[in-house]
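Removed: one protein chain of the complex. Kept in place: all other protein chains.
Chains here go by letter, A, B and C, matching the order in which they are written, and residues are numbered from 1 within each.
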Amino acid sequence: MIKLENVTKIYKNDVVALREANADIQKGEFVFLVGPSGSGKSTFIRLLNHEEQPDRGRIFVAGKDIGKLSHWKVPYLRRNIGCVFQDFKLLPNKTVAQNVAFALEVIGRPKHVVRTQVPAILELVGLAHKAKNMPNELSGGEQQRVSIARAFVNRPLILLADEPTGNLDPSTSVGIMRLLDRINRTGTTVVMCTHDAGIVDTMRRRVIELDHGTIVRDQDRGVYG
Amino acid sequence: MIKLENVTKIYKNDVVALREANADIQKGEFVFLVGPSGSGKSTFIRLLNHEEQPDRGRIFVAGKDIGKLSHWKVPYLRRNIGCVFQDFKLLPNKTVAQNVAFALEVIGRPKHVVRTQVPAILELVGLAHKAKNMPNELSGGEQQRVSIARAFVNRPLILLADEPTGNLDPSTSVGIMRLLDRINRTGTTVVMCTHDAGIVDTMRRRVIELDHGTIVRDQDRGVYG
Amino acid sequence: MALKVDYVAREVGSNLRRNVTLTLASVITVFVSLALVGVAFLTRTGVQNATQRWQGGVEFIVFMQPAASEDQISAVQEALDESPQVDSVDFIDQQEAYEEFTDLFADSPEMIQSVTPEILPPSFRVEPTDKDVDVIRALGSEFESKPGVKQVVFAAEAIRTLQDFSRLLSLGLFSGALVLLGAAVLLILNAIRMAMFARRREIEVMKLVGATNWFIRVPFMVEGLVQGLVGALLAIPAVIGIINFIESKLTDTETINLFQGFAVHSSEQFGVAILLLVVGCLVGVIGSFVAVTRFLDV
Partner (left out) sequence: MALKVDYVAREVGSNLRRNVTLTLASVITVFVSLALVGVAFLTRTGVQNATQRWQGGVEFIVFMQPAASEDQISAVQEALDESPQVDSVDFIDQQEAYEEFTDLFADSPEMIQSVTPEILPPSFRVEPTDKDVDVIRALGSEFESKPGVKQVVFAAEAIRTLQDFSRLLSLGLFSGALVLLGAAVLLILNAIRMAMFARRREIEVMKLVGATNWFIRVPFMVEGLVQGLVGALLAIPAVIGIINFIESKLTDTETINLFQGFAVHSSEQFGVAILLLVVGCLVGVIGSFVAVTRFLDV
């Protein structure tokens, strides 16, 4: 499903965010991406999402070399990828419900689907009562859950989650992790960055550890560190 | 140092973010604010910072009723309060160093102080090598550390930290907590929201727990939950 | 693609409401700019209409010899009548010329006494179809060489001057209007670019969620269209109000009868209104298109 071949990403100022990374993630896998702050986890995700392009190496998503993707095809790639961003990236001018609905409207889902799916997913992340609020009227954790809801709502093939529990209390985190697990069981490939050792150690899934841009560990049924 | 008397904060839509809260925090105390997502922790901090005003009740900071504070005095209140915001609130048009320096320039510190303090504090949070980067060129955890550095740099009387380790890996978190502890030992009052049970349980300081806006626990040398 | 009308409508509606500052700023820019353009164009039209009648005064006079024979006079009369370039001819015989003379010099009986109809030349006052000075000159000179013709005199210098003046004023106002139009387009594009800049993060997020360029662009373009349209719709009554005010001022003034003919026909007002609408809408749509595109290359 996802394959990185010798991928190197160098930001300006010669910051090597990812160095010769190789990884092969099968369909339906659940992968934790761990590593210290600034080790390149978000960069890994941004590369899969075509938000950044690698300086060297090739990246395959769903069998396609996304480096060769023509410009106008990028949105179609992204529709197959749900993404929970570390900084949420909510649309400030839309309500919670509209933010989630947007992901469905983008792929042209009919109105009745939007009308049933959006409240359902908001219920799932525990935000049904905030559906009409604007993002700036939400607490940090609530914003994060909106971001999660938006990434889930169109049942993507791949789910990229960048610290989806960073702003959540332990019990809400557990709820979110259950949700992620359920989604993973329906066949969705999940890649999740996290700093939460508890979650990684409980779930015991594949762990890829980064350090200064290098993959230093790739372990099935691994622990945090 | 900080005193809340029957403080109630109601956002529009009748969201009661804080209900009849009473708390008395002495100078030099270290207080953890815990509670599930949306329980009112950030609101608590925003009230102390005069970012929000209470609907009922009175708040005293350093002996002054900040509800009676005239408009132009608010900045002077804020200079005595360092604040790590949950969403960092960095100035997007300034480099890391300039962001931190800004907090010093605001209080009119001479140039030579700025020139020595800023690199020192950046070194402390492990970001000396990113001094010249813009905020959008940083990883989530790095941005968070800039926010922490900015809150520390002018040695405030009170330090409010809203989930300062939310985006940090465990070992960086420990480093930051050591720093907070050191600052606290120099007499600075620290109020910190967190979801990290490990930190709370290790430090064993005063814990105020919120739930749906109500203070449900106020315990010296407490644990997370 | 799947760009649904109701999605676009909803999107545009909520954006216009939520970004009130930006919406207002864009609309004000369109309004002020287009109002200036409209007033300039209509003033020009008004001045042109006011000075039209001077154009009608352009004529030349064919003076015959006082001693010209009947045959010579009727030959010239025929030639004038047959010329397709001549609109109307007025023959002033010696008696009529004498009457004009006595009218003109009513204050100077001595002069009237010294003149008799016989010494005054009969003349043809000719109004040509084509009012162009050069054409008139060419036409008039044709008759200069005819037998019995003493002289061909063209419209007075003062009239010519007024014509030049009117033409120049009209040209000046027209260039002014064009410059304003250019400036308006520039200012409106500028305002849209700025508004887009304020929303570049939003555009970026839309892209990241998988929206195609057109999906993002169309609502912004419709938004630009609405802003351009509203700005233009505000500008049109303002322009018409100002023009009518100018008209009433000019036609009221007693000392200045020069512009009493200042009038802008409603068809001309309509034309300018259409111009403003088209410019407002086009600039809104195209400006938004270009401005959004700048931020689409995420």
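Just so we're on the same page, a contact is a pair of C-beta atoms (placed from the backbone, for glycine too) under 8 Å apart; a residue touches a chain by one contact, two chains touch by 3 or more.
Keep in mind that what you see is a predicted model, and the values were worked out from it rather than measured.
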Chains still shown that are in contact with the chain withheld from the display: B, C
Options B:41, B:130, B:150 or B:195, residue touching the unrepresented chain: B:150
Touching residue (missing chain; options C:129, C:190 or C:248): C:190
Listed residues B:51, B:137 or B:211, member touching the removed chain: B:51
Residues from subunit C at the interface with the omitted partner, ascending: 21-22, 25, 28-29, 32-33, 35-36, 39-40, 43, 66, 107-108, 110-111, 114-115, 119-121, 133, 150-151, 158, 161-162, 164-165, 167-169, 172, 176, 179-180, 183, 186-187, 190-191, 193-195, 197-198, 250, 255-259
Sites on subunit B contacted by the missing partner chain, in the whole complex: 49, 51, 72, 74-79, 81, 83, 85, 89-94, 98, 102-103, 105-108, 111, 150
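One rule holds in what follows: only the chains that are shown with their structure count from here on.
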Per Cα centroids, the chain farthest from subunit A: C
Distance from subunit C to subunit B - Cα centre to Cα centre, in angstrom: 67
Mean-CA-position distance for subunit B and subunit A (Å): 28
Separation of subunit A from subunit C, taking each centre as the mean of its C-alpha atoms, in whole Å: 62
Residues of subunit A engaged with two or more neighbouring chains: none
Multi-partner residues of subunit C (each touching 2 or more other chains): none
